[in-house]
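As you look at this complex, bear in mind that one protein chain is not there, while each of the others sits in place.
Which chain is which? They are A and B, in the order written, and residues in each are numbered from 1.
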Amino acid sequence: MAEDVAFKHIEKTSLIGKRIKKPDAPAKAIGKTRYINDMVLPQMLYGKILHAGRPHAEIISIDTSEAEKLAGVHLVITAKDTPDLKLGFVKDNAPLKSKVLCERDEVAAVAAESEAIAAAAIKLIKVSYKDLPGVFSAKDGLKKDAPQIQENFPGNKSLKFKFKHGDLAEAEAGSDIILDHVFNVHYVTHCCMGTSCAIADFDHNGKLTIYSQTQYPYNYKMDLAPALGIDPGDIRVIQPTTGGSFGAKLDVYPYEPVAAILAQKTGRPVKVLFDREEEFINSPTRQPAAIHLRTGCTSDGILTFRSADVLMDNGAYTSWGPTVPVIMMRTVSGHYRVPVIDFKAQAVYSNNAYAGSFRGYGNVQMTYATAQHMDMFAEELSEKHGMDPIEFHLKNAQKSGEVTPQKSYLRECVLAECLTTAAAASDYVNKHKTYTEACTEEGRYKRGIGLASSIHNAGGAKIHKSDGCGTILKMDDYARVTVITGASEIGQGIDAVISQIVSEELGVPPEHVTLVNNDSDIGPWDVGVHASRTTFIAGNGAKRAAIKAKKQILAAASKQANVTAEELDLRGGYVVQDKDGAAVIRLDRMLRQMHFQPTPDVVMVSDYYEPNSELEGKDHISDHSAAYSHAVHIAEVVVDTYTGEVKVEKVTMAQDVGRVINRMGLEAQMEGGLAFGLGFALSEEMIFEEGRLLNPSFRDYKVPTAPEMPEIEMHFIESDCEEGPYGAKGIAELPTIVIAPAIANAVYNATGIRFLNPPMSPEKVARAIWEKKQADS
Amino acid sequence: MSEIERYIAPNQLDDALEALAGGPVTIVAGATDLTPQITGGKRVYKATLMNIQHIEGLNAVTKKDGKIRIGSLVTVSEIRGNPMLKKHGGILCQAANHFASEQIRNAATIGGNICNASPAGDMIIPFLVLGAAVELARWQDDRIETRSVPLDEFFTGPGRSVARDDELLTAVIFDVPPENSIGFFRKSGPRPALEISTVSIGIGGDFSDGTLKNVRVAFGAVGPTALRGKLTEAALEGKTLNQDVIQAAALAARQDVSPIDDIRATKWYRTHLIGVFTEELLNNVCQN
Partner (left out) sequence: MKKHAITLTVNGEERDLIVPSNRTLLDALRDDLGYTDTKYGCGTGECGACTILVDGMTTINGCLTLAATMNGKSITTAAGLARNGHLHPVQEAFIENDAIQCGFCTPGMVLKTISLLDENPRPTEAEIRHGLEGNICRCTGYTKIVEAVQDASRRITGSNVSAIGE
């Protein structure tokens, strides 16, 4: 109806940078969301796994007869039932084991009518073990007489990485100061609030539907298939809502094929769900590492070289953990100009727990070391040469247009702005001076301020042949939009971002955009939620798809309005004149007109966005991400020098976000990411004794609680990334990466003590202060 | 597998005690310790599970004849919010405020916390400082027989006490502290509450003119049971508090305790903290 549009003018507005609510939040707030943990399928059986509970042993015999006799038990399986099925990166793992290589090893599994019966049946399985001497550190694993852990990996040597650039000897000779330290980064784990769960169901054609918490659904098929001996094409992955991921669900772990094997053999759906203790013992960890870092610098404060020799405890099997040097070898430099680099990393098999991917992926470990070296230089140069600490950082800070020796192109680099913004906002230089002077004075409570910075990939990381994401967008006759995207929602908020982007392009409210992204039979390919990539990659994909749809609509509208498509726009649910916003036709009417005509013109578009990055490659010299970003954190702490308690009072962060898309979601990612780094720095630690985890509970593994979190002041620096959607970059890992060394540097500022081995637990800090006092007196 | 053959929830103490006399019984009230112990395999259910929450007369806090009596079913939350206890046993409220989370405080009972006999039991410390005794009741010759055991004689080891299998802890009783009494509680950990104490400590006594009398000091998580700090008490008794006395008390406190190394802390750190907290609390006393 023409009267609908008469005199109606709609101004151009933008949602980009605004605070957008998450579409899935209301259902979560009222508890209506159905998590995988809550799901029950008709005829479903409950699977339970018997874990070895010992680090290294031959399995002499397994007697499952008592368990099989228990009423309600449908099936008991052992490695004998699953020969030749392998999983993992280098296919060194199996769903069920014939030999025990670590505490969590899956020895047998049961499918039963109820969880209680399955748990009872597990206790009836009798296993006779012959314990073997074990390897419980990477160092011990390299010893000549060390027990061999994995048959196919002589000398216990697992993955190995190398990167070399420039003449190290020459650079060392040209250095006035050389720092040389070993940083031991410890075991921590994800602690997703929803424990691990998989539900498997086979149909009569042999096709598996697996309900999974994976954050990597399309590669998951490829990774799961060999563990089941079926074709990846015969797997459908459904992703119900998950209670957290943070990297823990990037790989396939044995409980998933075990659920599938039980389902295949019983012909019934089978659910495997961990309790919290199982979750602690049987989940991946962050990759621990001993980082021997050497860095050189001139007395003018110019960095000359950096060498890093990284030794990693691989644990018994190779998951994503030991691949983290892929990121380490780039972030070892790349925010500061380091002309000469020598990076080596070796992973060594042991009988310990094994690591997976974890938010920050290698860079949490590397930055803990590099950012402390930067602080040590700043301290020394300031003391001996009176150099302003920020000036030292700025001298070495890389700038737009620079290319790192690893061939990372820093197209839009605002590290200097991050440094000056955070330093000014926190009054870093003055406070640092004041606290340094107060450090040696008497007194129980000491204040400190510490600065750290890092770089991370912010436009994906092309470790697969494609780092792309597919999008299918359709509009119905009522101007409602459905976006089928490869990108997964795991609580991080991509659904809100995609709704916002589509809304921005098509002029419909974000609430009118529905996301479909939880079924691999429906969604197009994507490489998963990881590497701070989803807003960048899937956001670009959604934007491109929306632009295609918009072009199609405006082309149709232009015919009707007798103007060119370029003169039209979509705003507020109308086709409008671009120049003055004069409404031409209501969008839903336009779509119906396009649809119901002799040659129907229905809006159904698709897009596959592949970022313009280069494949990581074997020699690791490539521009593997479409963007890189930097962040600076400044932490202010109070140290109780008697009890060793470190209270982080305030964190000032400045991060290159490219461009703010959903401001509220961005803040939330910063705050949440920071909490991970804070727990890593201060309280979280998995304590192992000969391969056994001693603290598998929230009581003894201390994730941060509400009173421990600091005030956070955020500064988003908008570098306007040319390739990113509206200029945005990926953001979610840097907050986890940078905070820990900022705290360590602040603790140094307060106490004069360097903590090379996190966590800075109260006991460790108190002990170090006490020992220093003893030594001083 | 343990099988519960009988579940009872008596309203009267007689019935409860009769049931206890009749055979193995698992007693449950708030279940905040019991459930994790069962789940973790540290305890198994006995043939009878008895819910004591409905027993009349065990859930009151009363002040009468110079005594304060806290029924064993009184929850930690009730202690935390009790105005009379704030006035006459403030150290109890301090400990209650630092006890686990509110969800647990709402369910956890005083009787349960004491009977669980954890060396780290947070409510035990203030009761030791208040010189409390526990009342134990049992069914004997067709009637209720009670006895009183001073709390510092109650514990015999981790999870163990002098309470017999047929006895039920019915109340904790202590003298109303005099007007000039003080009491301070401190537990370790950067978190105010949801944390097992690495160590905990309570100090109390009568304080006038800068001098402490009738001093009681108690330590948690530094030995097989929560314990009184006899050397520390001796170092403080009748002394006018000054930095020398405080230092001497802190030294005595370190000698009072015999902690172990475990995953939560080393012996060194626990001993160190005991000294630090003793000093801190005594400084609080001075500033009071």
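Simple rule for what comes next: a residue touches a chain if its C-beta (ideal position, glycine included) is under 8 Å from a C-beta of that chain, and two chains touch if they have at least 3 such contacts.
Just so it is clear, the structure is predicted and the values come from calculations on it, not from any experiment.
From the set A:G244, A:G581 or A:G752, the residue in touch with the chain omitted from the display is A:G244, counting the whole complex. Touch with the chain that is not drawn comes from one residue among A:P55, A:P95, A:G194 or A:G301, which is A:G194. Of the candidate positions A:P704, A:G724 or A:P759, contact with the unshown chain belongs to A:P704. Contact with the chain that does not appear here is found for just one residue of A:D24, A:D140, A:D234 or A:E567, A:D24. Seen across the whole complex, the unshown chain contacts subunit A at 19, 21-22, 24-26, 28-35, 37-38, 190-195, 241-246, 275-276, 490-493, 664-665, 667-668, 671-675, 678, 697-699, 703-707, 709, 712.
As for the chain not pictured, it touches subunit B at residues 3-7, 9, 28, 30-32, 35-36, 38-40, 45, 49, 51, 53, 77, 100-104, 106-107, 191-194.
Criterion: only the chains that are shown with their structure count from here on.
Measuring from the averaged C-alpha position of subunit A to that of subunit B gives a distance of 44 Å. Across the complex, subunit B is touched by residues 120, 123, 277, 642-643, 645-647, 682-683, 687, 694-695, 699-700, 702, 705, 707-708, 762-763, 766-767, 770 of subunit A. The touching residues of subunit B, counted against subunit A in their complex, run 1, 40, 188-192, 194-196, 198, 263-266, 268-269, 272-273, 276, 280.
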